[in-house]
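The block that comes next holds chain A.
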Amino acid sequence: MNKAPAAAPIVAAERILSVNNIEVIYDHVILVLKGVSLHVPRGGIVALLGANGAGKTTTLKAISNLLHAERGEVSKGSIHFDGMEIHRQSPNELVRRGCIQVMEGRECFAHLTIEENLLTGAFTRPDGRVAIRRDLDLVYSYFPRIGQRKNSLAGYTSGGEQQMCALGRALMSKPKMILLDEPSMGLAPQIVEEIFEIVKRLNQQEGVSFLLAEQNTNMALKYAAYGYILESGRVVLDGEAKALRENEDVKEFYLGVGESGRRSFRNVKHYKRRKRWLA
Partner candidate 1 sequence: MLLYKIFIDPFVQMGASPDLFVQTLWEGLVAGVLYALIALGFVLIFKASGVFNFAQGIMVVFGALTLVGIYEILVRWGISQENVAAFLALGLTIGVMFLLAFAVERIVLKPLVNQPDIILFMATFGLTYFLIGFGEYVFGGSSKVMIADQLYLPKGFIDLKILGGVVSLQKIDIAAAVIASIMVTGLALFFSKTRIGRALRAVADSHKAALSVGISLDQIWVIVWFASGLVALVTGIMWGARSEVSFALEVIALRALPVLILGGFTSIPGAIVGGLIIGIGEKLGDFYWGALLGRGIESWLAYFIALVFLLFRPQGLFGEKIIERV
Partner candidate 2 sequence: ASAEDTIYVPLFTYRTGPFAVSGIPIANGMHDYLEMLNQRDGGIGGVKLAIEECETGYDTKKGVECYETVKDKKPVMINPYSTGITLQIIPKASVDKIPVLSMAYGLSASANGTYFPWIFNAPATYWDGASVFVRYIAQKEGGVDKLKGKKIGLVHLDAPYGKEPIPVLEALAKDYGFELVLYPVPAAEMLNQSSLWLNVRRDKPDWIYMQGFGAMNPTAVKEAAKIGYPMDHLIGVWWAGNEADGVGAEGKGYQSLSFTNIGTNFPVIQDIMKHVVSKGKTQTTKDEVGLNFYNRAVYNAILIAEGIRNAQKLTGKKVVTGEDVRRGLETINLTEARLKEIGASDFAPITRVTCEDHNGHNDAFLVQWDGAKWNKASENIKPITDKVIPLADAAAKDYAEKNAGWPKRTEACDKSS
């Protein structure tokens, strides 16, 4: 089941990112990804879905090469970005090439102000102050809330503000591709909507590609063109977003719509256990 998706009509040349059958081990003994393959077309938005602990974050970190910092390593398989094998590239080289990750859990620099945080995002940019200034204002226009708090230390801002800060920081590097790890976490509903709109806008206007790890399946499948579902370190299902939305299992377990419309959280039954694709 875990072979590369045959159905996807993506020609290799159009792929900005392709991950081929990678395995990831933490601490030399814990095998977390057991052969994951996925592809992101240039200018596409791809969603990576899956339960807690399925390995979404790990996949993204494997791509952006941040695993090394957590004592994890890619032990098998290969990763290509923009036509280059990037397995041995340092994270900063990758950012320079245009692939940046927004990490889960708001990894802001607590002792830097919001504005300084945003500026660190522009670290690899060769273009001058003016362009950076312009993008800074752009970020503030996306997220007015952090515009108001731009001179406070990031460590003192609220959870949602930090999330916006992390996202804005990535935008500041003018990437070709963004690996977004749970962007909607902890954000108020209308901001979530806004974030996805921003994703769409960047994608359409600037041609930025996205790989999106999300729990908010609803949103993710609305904006993405293609989706992968990960379970226990394996891709168990993938397909066009539309097709996934129609899939009965996805409907039942990820979208919360059964035959009888939306379920209420009040009436969740204890016996309901998820059917596992891989048992």
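Inclusion criterion for the candidates: all candidates are chains of the complex that A comes from, given by their letters.
Just so we're on the same page, a contact is a pair of C-beta atoms (placed from the backbone, for glycine too) under 8 Å apart; a residue touches a chain by one contact, two chains touch by 3 or more; residues count from 1.
It should be emphasised that the depicted structure is a prediction, and the values quoted were computed from it without experimental measurement.
> Contact as defined above, complex as supplied: which of the candidates 1 or 2 touches chain A?
The answer is candidate 1.
> Mind pulling up the chain A residues that touch candidate 1 in the complex?
64, 66, 68-70, 90-92, 94-96, 100-103, 107-112, 116-117, 119-121, 123-124, 153, 155-156, 169-170, 173
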